[in-house]
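Of the protein chains in this complex, one is absent; all others appear in place.
This part shows subunit A:
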Amino acid sequence: MVGEAQVRREVEAVYRRDSRRILATLIRLLGDFDLAEEAMHDAFFIAVQRWQRDGIPANPRAWLVSVGRFKAIDALRRSARFDRSQADLIMLLERAADDPGEQALLADDRLRLIFTCCHPALASDAQVPLTLREVCDLTTEQIARAFLQSPSTIAQRIVRAKAKIRDAKIPYQVPELSELPERLESVLRVIYLVFNEGYSASAGEDVTTRELTDEAIRLGRLVAQLLPDAEVHGLLALMLLQASRQRARSTADGELVLLDEQDRSLWDRGQIDEGSQLVRQALRSRDFGPYTVQAAIAALHAEAPSAEATDWDEIIGLYDVLQRHWPSAVVELNRAAALARRDGAQVGLQAVEAILQRGELGDYHLAHAARAELHRQLGNLDQARDAWRQALTLTRQGPERRHIERRLRELG
């Protein structure tokens, strides 16, 4: 017998840690999102009672999957009008516990689920939100922030995608090896979005959400195992190099610390070494893409002993490569910041203004923050204040807001 309080704590811990993996496995076994979701909740509910009586199982995840599956089959049996299709389905579910062929290919049901959620037959603007919702349990609100869209737009896309999976019978399946490379691009995009959500949470108090970044890195490693492709290594490198700074990015009170001011002795050397090695590997293959180049930039920061000693020339060169082949306004903004370091605030400011004047990044708080900082360096205090204020209206994240408010106070 185990006390109720202890069991509830354990159940909650398992839920936080494993609910997504359990859901993904149940989706594979049951072939239906909603059925799987119900089954999972049933299983957790039963666990609270059963574990008090029988003790906490050695493998809680497997226990929950097993119970969830049986509950679902039971429910189907009870509700079935016993027409042929239902009977067939139940038989299929009872038999399909562990197909050794499939298991051999991918160890992680969530990765399997990601590939399914990123199926090219789904609307391209729905694949990523669907995956973030189903595989990573992000809220519609969090996803909306990441995409600079409204939550209702995102919700609608997700609902349509699920409807299409159901109505057109998109199978919960691993892509054939021959199809994997094509299917990979969406998957990498999703993984990086998850990482970013954790690395710089869109609203709330934590500067980083450790679980999401660890999650994204874990998924990145799994994909790399399956497909040792240059961009997969590039993405993994990028995530490791950014994650290496996690301990230095916030003070003990949860306040933001910018790159220049970070205590570099707090950077995780293990992740930096691994990331740098992956970047070199990826660059050698000549088959690399934007993630690899961004990782190379991150590696240069990571290897610099101090902000002043950073090789800005090399970094700007890499930004040029990015701009040439995979242009984006955000890349241009980051390049402008690097330009300011090498060529002075005036040059950097002109580059930032150029982007905003084109009508891009007007809603991006970091664009205004960059402008504010450069105006401050040039002594244009009024413009700096205006820009900081604009940045403030565009971010809901606690530590970022307090950082901006501090900057405003410093201006007097």
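Quick note on the criterion: a residue touches a chain if its C-beta (ideal position, glycine included) is under 8 Å from a C-beta of that chain, and two chains touch if they have at least 3 such contacts; residues count from 1.
To be clear about the criterion, contacts and distances are computed from a predicted model.
*Asks:* Tell me the UniProt protein name of the chain this structure doesn't show, selecting from "Integral membrane protein", "SDR family NAD(P)-dependent oxidoreductase", "FtsW/RodA/SpoVE family cell cycle protein" or "YciI family protein".
*Replies:* "YciI family protein"
*Asks:* Among A:Ala163, A:Val330, A:Leu381 or A:Leu411, single out the residue that touches the unshown chain.
*Replies:* Once the missing chain is taken into account, the touching residue is A:Ala163.
*Asks:* One chain is left out of this view; which of A:Pro171, A:Gly359 or A:Gly379 touches it in the full complex?
*Replies:* A:Pro171
*Asks:* One chain isn't shown here. Among A:Gly55, A:Pro120 or A:Gly270, which residue touches it?
*Replies:* Of all options in A:Gly55, A:Pro120 or A:Gly270, contact with the hidden chain holds for A:Pro120.
*Asks:* Could I get the residues of subunit A that touch the absent chain, sorted low to high?
*Replies:* Against the left-out chain, subunit A lists 120-124, 126, 160, 163-164, 167-171, 173.
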